[in-house]
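Here it is: the structure, laid out below.
All protein chains of the complex are present and in place, except for one that has been dropped.
So, chain A:
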């Protein structure tokens, strides 16, 4: 039985409420940062696995698939969250197979068995009734460890990519680039930070009195220069002008797509395009959980509040004939990225499809 044909379980009310709470938390901005969101999703799925009565592979897959679908429907922009469900589905499949093999022979998988029976068994779940919850708990603990450490393992590679006296350009603020650049600080490089369209952050003193209003990029520049990196902040408009002097471009991504393309904050496409024109290498920092088995973009470009482009104070803003667009994300094709730096090391865009099949099962690509 192929899993995507398998039944999608009706989830208990208890779990639906849990999912609702999770969605509300994300929508209300209580869980910030992709890592935290992904970890919260792991916790959610773990609760569903441990508290439900399902034990067999088919049932568990149905439950996780249902939860994944609900979350995806509610948060279509959070591509990354569904990856957790895909990872778990893959784990259920693997565990099921391992258990099945033990049942027959009482020994581990042999190479011969893998080769002979691979295609037939890959996507099937069999009828064996094993309690998979125990091994799954172990796997979840492992997954959580991997997620938590993924950023630090990417940052561990910083010194291999950033060298002394280089001029690095980055676009906008993101926690992962900040940590990456900070880890590379001993290399004595110089940084150009191009302001993104990021919202201003309000800084409050202890008495919740507003003391400063900074854009996130400015705040990041401030912290980096405190860490000893010489930072120059430029406006996004002058990226092309400085690109000829830049040695490397470092960007973070929202999601890495199957074909090696990236989805990132609005404006990244022009940055990578300029880099490509000057043959400047573009490094994309991609923890593996951001790798999504999708290829197209159409439904995912949602727009944000247009106030970043035009203030509401202007009367043009509400004129019938003015259309203000403020897309949240940008799509950069595979050609524009030189290297993906994942937690398993660097890999080229053309290799990303291979990573996909290592992480997920092909029948789970469509949740």
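To be clear about the criterion, contacts are C-beta pairs under 8 Å (C-beta built on N, C-alpha and C of every residue); 3 or more make two chains touch, one makes a residue touch a chain; residues count from 1.
Here, contacts and distances are computed from a predicted model.
Visitor: Given the options "Exosome complex component MTR3", "MIP18 family protein galla-2", "Translation initiation factor eIF2B subunit epsilon" or "Large ribosomal subunit protein bL21m", say which is the protein name UniProt records for the missing chain.
Guide: Protein name of the absent chain (UniProt record): "Translation initiation factor eIF2B subunit epsilon".
Visitor: For the chain left out of this view, which of A:259, A:306, A:333 or A:346 touches it?
Guide: A:306
Visitor: Please pick, from A:98, A:324, A:344 or A:359, the residue that touches the omitted chain in the full complex.
Guide: For the chain that is not drawn, the touching residue is A:324.
Visitor: Just to verify: which one of A:76, A:156, A:186 or A:362 makes contact with the chain not shown?
Guide: Answering carefully, the residue with contact to the hidden chain is A:76.
Visitor: Residue by residue, what part of chain A touches the chain that was omitted?
Guide: Per the touch rule, chain A residues meeting the hidden chain are 16-17, 20-21, 23-24, 27-28, 30, 70, 73-74, 76, 199-200, 207-209, 299, 301-308, 311-315, 317-318, 320, 323-324, 326.
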